[in-house]
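The complex appears here without one of its protein chains, the remainder shown in place.
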Amino acid sequence: MEITKLSAVEIRKKILSGELSCKQTVESFLKQIEKNTAYNAVLEIFDDALAKAEEMDKKIAAGFKGKLAGVPVIIKDNILYEGKICSCGSKFLKNYRAQYNATVTDRLLAEGAVILGRANMDEFAMGSSTENSAFGITHNPIDFDRVPGGSSGGSACAVALDMCPIALGTETGGSVRQPASYCGIYGLKPSYGRISRYGVVAFASSLDQVGIFSKSIEDNALMLEVLAGEDENDETCSKQKVDDYSNFSDAKNLKIGVPAEILKMTKGLECEANFANFVDFLKACGLQVVPVSIKDIELALATYYILAPAEAASNLARFDGVKYTTRNADAKTLQQIYKKSRSEGFGKEVKRRIMLGNYVLSSGYYDAYYNKAKAVQGLLIDECNKAFESCDVMIMPTTLGEAFKIGSKPSDPVETYKEDVFTVTANIVGCPSLSIPFGKGKNLLPLGIQLFGKKFDEKTIFSLAKFIEEKR
Amino acid sequence: MELSEIKHLAELSKLEFSQTELEAFASDFASLVSLADNIKNADVKGKRVLQSIKLGDLRKDETKKSLPCKVILANAPLAKKDSFVVPRVVE
Partner (left out) sequence: MQYDVIIGLEVHAELKTKSKCFCSCKNEYGSSPNTNCCPVCVGLPGALPVLNKFAVEQTIKAGLALGFEINRTAIFERKNYFYPDLSKAYQISQLEKPICINGHLRVFDKDIPINRIHLEEDAGKLVHSGSETFVDYNRGGVPLIELVTDALKEPHMESADEAIEFLTKLRQIYIYAGVADCELEKGQMRADVNISLRPKGSKEFGTKVEMKNLMGFKSIHAAIKYEIARQKEILDDGGKIEQETRKWDFDKGESFAMRSKENAEDYRYFPDPDLLAVEISDEDVARLKKSLPPLPDEIKKKYMSEYGLSEYDTDVILADKEIADFYEACLALYPQPKSIANWFTTEVLARVKGGAGLGISKENLVWLIKAVDEKKIQRLSAKEFLADIWGTDVNAESEAKARGIMADLSSDFVFEILDKVLKEKSSVVEQFKREKDEKILNFLVGQVMKETRGKANAQEVKEKLKEKLGI
């Protein structure tokens, strides 16, 4: 039995039955991480992981049956775990030790997960390739010369290479789904407000959500059950009841919507044929596929690249060399501390987005950009609601095509931003979207399809994913 | 975009750039702004998203234990007398 190939659900069962110990499990995964250091997926293995595993074995022996009892998990480097470094892939926070736990960290620990380490990411979650990390590039688990996607590339790569059965990432515009697609695994972006953001270093507050990577759909559903639900420390976290996601419902009568605009947008792209195959596959499975419309979906990318940088510019202003970030050694005055520390601490892409964000918020431009983008957001929400009147789940490709080669993107940032064209809509309208692996590209690298659900209806997309898994 | 405008944004952002970097930014910005401009002609009919909460559902006015001062200052680049320290601020 290869422990690292087991799903979280299986690991828990075996540990609770005594077939495996948590310590033995964690040792296997740590070995797997060490074997694959070349991929640079994991920035740090927490030195207390084994000790925690031993503690967990004792707890389990004493009757503990948490939903993640003994399950090893890796978290993205922007999720706070008290006492551990949380650097957000940034030089600026390279020595920053979390002073408190994120709500998701608390929930993982409460259900018995053992957190093995932290995963590499694009600095402050800005990027689609994990090439923007201050701590080196993460490699694609299938093709070493390619990117794993981003910004949660480290977490995706870790799961794909069996370094852990489940990993947490974060999403703002596709940072879980896109790397999941490039690495051939499941990646969920839950509804906005489904999981608390407390203790997750903010990029764009109105779009950010913690996301889940897994190799099995059961694991993904189980993890959402653990993480979801209201939190007194996050006003934007919904009080909506948490479903029993693991208890999949019958999907055979679901109506699947295909937005006409998506078909238009995929024309000529690598994903076009695969998406058509997927539609055929669904039909062959006996599902009803109907045309729907999100008329203004092509505005989503521009809307995203206004809202996200605006919020980021404000959210990242607190990193100023006064309270926790590294202070520039030559700075003499307060203004020098601000400017030199920030200029030295932030990478190029982060600076670019801060500048763009301040541009769209600045006087004279606010109405034309930020305010208008908020209005387009309202428009897109309406259009999605309308589309959902005639279907239960919408589908769209996750990415333009296969993972691209490291260093292959042109210098024009907008060319890279176009990577996000299919993923940003779910963030803008706040709906859940699950990227499932489906099909291969011309280099036989994995592709993904998004199952895009109604707000807070994660259960239906999990059920559909399960249905698809069984029909393959 | 004018270089002076980029400089103004850098000041708002508290970032410093070399002349070369500034010029590179100017060309990036042209591209970024043209992306953003896609929404300029959108017919939005004055819609705006406003998520709200009822007054009665807000947090109750109760206190909780604060963090120890030592923890608050744990990552400070410079701390003395239980405080964060910066060079004297002149008004």
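Order of writing sets the labels: A and B. Residues in every chain begin at 1.
In the analysis below, contacts are C-beta pairs under 8 Å (C-beta built on N, C-alpha and C of every residue); 3 or more make two chains touch, one makes a residue touch a chain.
All values reported here derive from a predicted model rather than from experimental measurement.
Participant: Given the contact rule set out at the top, which of the displayed chains would the hidden chain touch in the full complex?
Facilitator: It touches the following shown chains in the full complex: A, B.
Participant: Which of B:L3, B:A30 or B:I53 sits in contact with the chain that's absent?
Facilitator: B:I53
Participant: Determine which one of A:L30, A:M126 or A:V201 touches the chain that has been left out.
Facilitator: Final answer for the missing-chain contact: A:V201.
Participant: Any idea which of A:L93, A:A251 or A:C271 touches the chain not displayed?
Facilitator: Considering all chains, including the one not shown, the answer is A:L93.
Participant: Touching the missing chain, which residues of chain A?
Facilitator: 80, 86, 88, 93, 96, 99-100, 102, 197-202, 204-206, 232-236, 310-311, 313-314, 317-320, 322-324, 334, 338, 358, 361-363, 366, 370
Participant: List the chain B residues touching the unshown chain?
Facilitator: Residues 8, 11-12, 14, 50-56, 58-64, 66-69, 72-73, 80-91 of chain B touch the chain absent from view.
Simple rule for what comes next: only the chains that are shown with their structure count from here on.
Participant: Under the definition above, what is the set of chain A residues touching chain B in their complex?
Facilitator: 95-97, 99-100, 232, 235-236, 296, 298-299, 301-303, 305-306, 313, 317, 320-327, 332-335, 337-340, 342-343, 346, 351-352, 354-356, 358-360, 362, 368-369, 371-379, 381-382, 412-414, 417
Participant: So in the complex, which bits of chain B are touching chain A?
Facilitator: Spelled out, the residues of chain B in touch with chain A are 6, 8-10, 12-17, 25, 28-29, 31-40, 42, 44-49, 51, 53, 59, 67, 71-72, 74-78, 84, 86-87, 89.
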